[in-house]
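Here is the structure we will look at, set down as C-alpha cells.
Every protein chain of the complex appears in place save one, which is left out.
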Amino acid sequence: MDFTPNPADEAFRQEVRSFLQANLPADIARHGKRDSHSARADIERVMKMLNSRGWSAPHWPKENGGTDWSPRQKFIYLEEMRRARVPVLDRTAIDLVGPVICHFANDAQKQHFLPQILNGDCFWGQGFSEPNSGSDLASLTTSARREGDHYIVNGQKIWTSEAQRADWIFALVRTDPAAKPQRGISFLLIDLRSPGVEVRPIWSIDEVLTLNETFFDNVKVPVENLVGEENMGWTYAKKLLQFERTSSAEIPHIKRDVIQLKHLAATTMRRGRPLAEYPPFAKRIAELEIKVMALEWSVLRVLHAEEGDPSLNAVASVLKVRGSELFSDVSDLAAMAMGAHGTAVIPDTEGPHNMRPELDAPPVTDPEAVGAPQRAMFRKAATIYGGANEVQRNIIAKGVLGL
Amino acid sequence: MDFTPNPADEAFRQEVRSFLQANLPADIARHGKRDSHSARADIERVMKMLNSRGWSAPHWPKENGGTDWSPRQKFIYLEEMRRARVPVLDRTAIDLVGPVICHFANDAQKQHFLPQILNGDCFWGQGFSEPNSGSDLASLTTSARREGDHYIVNGQKIWTSEAQRADWIFALVRTDPAAKPQRGISFLLIDLRSPGVEVRPIWSIDEVLTLNETFFDNVKVPVENLVGEENMGWTYAKKLLQFERTSSAEIPHIKRDVIQLKHLAATTMRRGRPLAEYPPFAKRIAELEIKVMALEWSVLRVLHAEEGDPSLNAVASVLKVRGSELFSDVSDLAAMAMGAHGTAVIPDTEGPHNMRPELDAPPVTDPEAVGAPQRAMFRKAATIYGGANEVQRNIIAKGVLGL
Amino acid sequence: MDFNHTEEQTALADSVARFGERDYDWDSRRKLARSPEGYSPANWATFAELGWFGAGLSEEEGGFGGGPEGTAILFEGFGRMLLLEPVMAHAVLALQALAGLPGNERRTDLVEQAVMGDPVMALAHDEAEGWGLVSWVGTRAGQAGGAWRLTGGKIRVPGGQAAGQFLVSARLSGSIDDTDGIGLFLVDGEAAGLTRKGYRMVDNHLVADLALDGVEGELLAQGPDALAALTRATHHGIAAACAEMLGAMDAALWQTRDYLLTRKQFGTTLNNFQALQHRMADMLIEVELSRSMLFQALAAMAGPEGERDRALAAAKVAISNSGIFVTRNAIQLHGGIGMTEELMVGHFYKRVWVLASLLGNADHHLDQFMDHTPIEPVPADIAALG
Partner (left out) sequence: MDFNHTEEQTALADSVARFGERDYDWDSRRKLARSPEGYSPANWATFAELGWFGAGLSEEEGGFGGGPEGTAILFEGFGRMLLLEPVMAHAVLALQALAGLPGNERRTDLVEQAVMGDPVMALAHDEAEGWGLVSWVGTRAGQAGGAWRLTGGKIRVPGGQAAGQFLVSARLSGSIDDTDGIGLFLVDGEAAGLTRKGYRMVDNHLVADLALDGVEGELLAQGPDALAALTRATHHGIAAACAEMLGAMDAALWQTRDYLLTRKQFGTTLNNFQALQHRMADMLIEVELSRSMLFQALAAMAGPEGERDRALAAAKVAISNSGIFVTRNAIQLHGGIGMTEELMVGHFYKRVWVLASLLGNADHHLDQFMDHTPIEPVPADIAALG
C-alpha cells in the first residue's frame, strides 16, 4: 500500500480543466447545469470540440482514436467533464457500441463507424431488452434470419435509450433459435432509417423522453453489419460490460450532483437562514458524502487493479448497487433542498426538451434548480436499468460469495 | 371509527397501579429495574401476591383462574406490570403451556397443573426447537414411543428457555414417525426430575443463562401427561401462538424500556450538558418513539378486533417483526446512553444471576444502568426466537400477500 | 374505542370507492391531468352533491357529521385513485380554517358556501421560508382607506389556480415567526394587486405562487383566533395528507402484488423469488404501521392541543417515510415498466413525494414531535417503588 499522490495526476487534472474552461461554449455549459437529457445539437458540438483534441473517447484503444492515459487519468477526465457540466454525451456510442467495434469488429466496420462516433456525426440507440426479457436478458426473441446477403430482423426491443435521436441501433438478435439461450445470439448494427423500423416513444415519469420501443418488421440488414462471428453476440455483450467496470458507480456524475446539491442548500433560505445551516438537512448531506467517499475509493481500487485480479470481483460488484442508490439519493436531496419548489415541474425552457404542453413553471431564478425535481423522479430508474439491483445481488451472492 | 377513550379503562389503570404500589416489595422492584432474567425466588413471591388478587394470569379463561377483563384491560394490566418493573414472570407457564392446558387438557390435568402455575409453585421450560429443527419446526425428531401406560421419550431439545430453573417442560414429540411431518406430533408434559432427563446450560453472548439443551434418554412419561389427543400436538402448538397474538410486539416491555432509556439520556452528562440535549441522540430516541407509537396502535387494532376478523391477519403479522426490532433497538440506545460505561459488563451483583466469575464492575451508581449493556447483547436474540423474522416475512408473503 | 366504520362511515367509504370505480378510471384521470384546468368541474359538482365537502365537519359546525374520520375516509380513497380535484385545498385547508373561526353569522355563511363547493376556495398561507412552521407569516396587512390591504407573497398554494376565493394569512404585528399578531383574510380571486403564478407539481396537481401588492382583504380573525384557525386547518390537512398517502401506498402495494403474480422472468413468475417476497412483506409492514399511525392521529384530534400536535407530527414523519419506501419499491419491483408515465404505479410515488413535502416535511415534524416529547428521568411514582 502506498497512497502517495502522483503529482502528474494533478497536472493532468489542470490540463483538462483548462481545456474545458477555454473551449466549452457558455450556452452548452448553461444547458449542462440543468443536467436534463442532453440535446443532440449540443452533443455534436462538444464531440467536435473533443475530437479536435483527440479526447472524444479516451478509454478506447489508442489505435482506434482513444488515448494511452492511465486508468486514473481517464477517471480524472470524466470527473472534470462532469464537474464542468459538459452535457452527458452519447454514452451508447462511446461506452457501449464503440468498444465492441474496437475489439470485435472488422477493419471495414471500424473505419466506417468509429470516426463518425468520435466526431459526433453518428448517434446510437441500444437494443438489449425486450418486453419479456428484462432482467432475464438471455431469453430474448428478436430474430435475424439469414437470406442471401442480408439478415431479416423481426421483433421488438424496449428501453432502447435515446433511440429517438439516434441514427443507428445495436441489437442483440437471435440467429439460432435451436441453440441454448445464450448461444444463438448475434450482435447486429442496424440503420434506424431502414424500412420496417419503427421507434415509438415511452414517456417516463419525469415526463421526458429518453426511452423508446423499437419495432423491427422484416428489416433487411446487410450481413456486413454483423459484428464478429454469428452466434457470439452474448460473449461480446458480456465483454462490453467489463470495458468500463467503474462507470456504473457514476462517481463523477454524483460528485457533480453533490456540488449542485450543496449550492441549493447554501442558497435556499429556511426561516431566515440558509438551509445548509439546518442541522438535520446538513446531516443528510454529510451522510451522503461519506457514502460517496466510500464508493469513490472503491472505484479507485478497481482502477488501480491489475487486469484479472480476482480479489476485485467483490469490489467491482459493489459499484452498480451502491452507485445507483446514491445516484438516486443525491437527486432526492437536491429537490428537497429547493423547499416548496422542489415538488414542481420546472421544465428546461431554454434548451431543447421533450416536455409535453406545460403551464408556466414557478418563478425559480436559479438555473441550478431547473430540472432538479424531474431529475429526482427519473433517477428512480437507476436501480433498475443496467441490471436491476436485485439481479446484481444475485450475482454477488453466487459469483462472489459462492452461495 | 370512534376513538373516544373509555373512562373505565383509566380507572382500571389506576386500580392496577395502586395495587402494585401497595403490594410490590421494594427489593423486587429494585431487581426489576435491572430487567435481567428474573430470579425464581422473586417470581414466586410476585405470583403469590398476584394470586391473592386473582391476577396471576388475567388472559386465561375465567373458569380456569383468569379474568373476564376486556382485551384493553388485559393490555393495561401488562403495561402497568412492566411500568412498575415487576420482574418478567414465568412466561412459558403463563403464556404458553397454561393456555394450552386451559383449552385442550382434561379436567385432571387442569386441576393438577393450573393452580400450581397461578401460585408460582411450578415453573416450566419450553420444548419446541431441536438442533436440526430451528425455523423448520415440523421436522422435529424427538420421539415418544408408547409402552403400556407410558411414553418412552428419546431425543434432544434446544433453546429450552429457563429449563435450568424449571420443574416441568412441555415438549412437542413425534408419536407417529410414519405420518406427514405435522401430523405425527404430540404435546407432552414432562417432569424434569424424571430419570433420563438432563438439562445442560447454553451460555448466551450476554454471559447469562436462560437457554439450555434438554436431553431425553429413555425417559418414561405417564400417558396421563399427554395433552389432548395423540398426534394432535401441532394443532395445539399453533393455537397456542394465537392465544396471545399481541405479546410478540412486546409493547409494554418496550415502553418500560423507553422510560429507562430516557432516564439514562437525561442523567448521563455529555460535555457539560445532559445527553438528552444533544440533538443527534435526542433524535434517535424520537425516531424510536414514533415507531413504538405505530406498533402500539397496531396492537390496539388487534386487541379491539372481533374474533376471526380476516383483515387482522395483516396487522397481526407485523407485530413480531417490528416488535422484535424495536425490542433490540431500544436496548442498544440504552447502552449507548450510558456513554463509555455502556460497553462494560455490569453484572447484577445484588440479585441472583448466573454471571460467571467476574472482575469488579465499573463504578456505575445508577441502578437503572445495571445490566443495560448485557441486555443490549441479549436482545439480538429477539429477531431470532419465536420464529426468526425471515420466517415471519415468508409467512406474510404467503399468508397475507398470497405471493 | 372502535376501529370499525360506523354505518355513516361505511356509506361514505362506499361512495368514494364507487366513484373511483365508475368515474375515475386511470384513463380518465390521465386525460384530466393533461386538461387545462387539471381537474374536472363536473366531478366537483358531483362531490358537492355527494356531500363530500362537508364530510369532515360536525353538524353543529355546518357539515354532515363526519369529523376528521370522515376526512380520512375520503382521502384514503382519493389516494387510491390519485384524485386531482383540489378537495384538500377547498374542503380541508380552507373549510377547516373557516370552521375554526369564532362563531358568527359570517362564518356560518362562508362554511355553508364552502360546503356547497362554489366558488373553489384555497388557503394561501405558506411562504417560501416557512418550511411548515404555522406561525411563519411575512405577508403584511395594514389598513388604508378604510380597508385592509395585504402585501407579500405566498408559495405553492394548493388549489391556487382553481380558486375563486382565497383565505390569506397576513401579519398585523410582530416579527415574522411570532405566534401572535397574525390575521386571516378573505380575498377575492380577481382582486386588484393579486398575481397568480400558476404551475404544476410532479404529481400533476396544479398550484400557484401568489404575489400580493396592496390587495384588499376582509379580516375574518386576528391574533389567537386566526392562529387557531390556521392550526386547525394545518392539523386537518396533515391528517388528510396522511390518509391520502396511506391510500396511495396501499394501492401501490397491491398493484405490485398483482404484477408479481403475472410477470415472468427466468422461467417463472416473479412472486416465486423470496427476495421479492420479503421486500413485499416489508412494504406490507410499513402500510399497516401507517394505518395504525393514522388511527392514533385521528384519536388525538379530539384530545388536548399538545397531544394533537405531537400525534400529527409523529404521523407525518412516519407515514411520509413509509409512503416513500413503499411506493418507491413498488416502482423497483415493477422494473422498467414502473418508470413509465403510462402506468399508475409511478404516479403513486410522485403523489406521495409531494404529500410528504406539503404542510411541513418529515424533518420539520420530527422537530415538532421532539418539542412535545420531553426526555426525563424515571417518573417519581416508579422511582418510589424500589
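Here are some notes:
Here the chain labels run A, B and C in written order, and each chain numbers its own residues starting at 1.
Everything below uses one rule, namely that a contact is a pair of C-beta atoms (placed from the backbone, for glycine too) under 8 Å apart; a residue touches a chain by one contact, two chains touch by 3 or more.
As the structure is a prediction and not an experimental result, all values here were calculated from the model.
The residue from A:21, A:52, A:111 or A:218 that touches the chain not shown here is A:21.
Shown as candidates are A:16, A:192 or A:318; the residue that touches the absent chain is A:318. For the options A:39, A:140, A:172 or A:295, the residue in contact with the chain missing from this view is A:295. Residues of subunit C in touch with the missing chain: 273-275, 277-278.
For subunit A, the residues touching the chain absent from view are 1-6, 17, 20-21, 24-33, 72, 83-85, 259-260, 262-263, 265-267, 274, 276, 282-283, 285-287, 289-291, 293-298, 300-301, 304-305, 314-315, 317-318, 321-322, 368, 390, 392-394, 396-398, 400-403. For subunit B, the residues touching the absent chain in the complete assembly are 129, 132, 134-136, 139, 158-159, 202-207, 211, 269-272, 278, 280-281, 336, 339-345, 356-363, 373-374, 376-378, 380-381, 383-385, 388-390, 393.
In this section, only the chains that are shown with their structure count from here on.
Two chain pairs, B-C and A-C, are weighed by contacting C-beta pairs, with B-C ahead. The geometric centre of subunit A is 53 Å away from that of subunit B, both derived from CA atoms.
Centre to centre, using the average C-alpha position, subunit A and subunit C are separated by 38 Å.
Residues of subunit A found to touch two or more other chains are 280. Among the residues of subunit C, those touching two or more other chains are numbered 276, 366.
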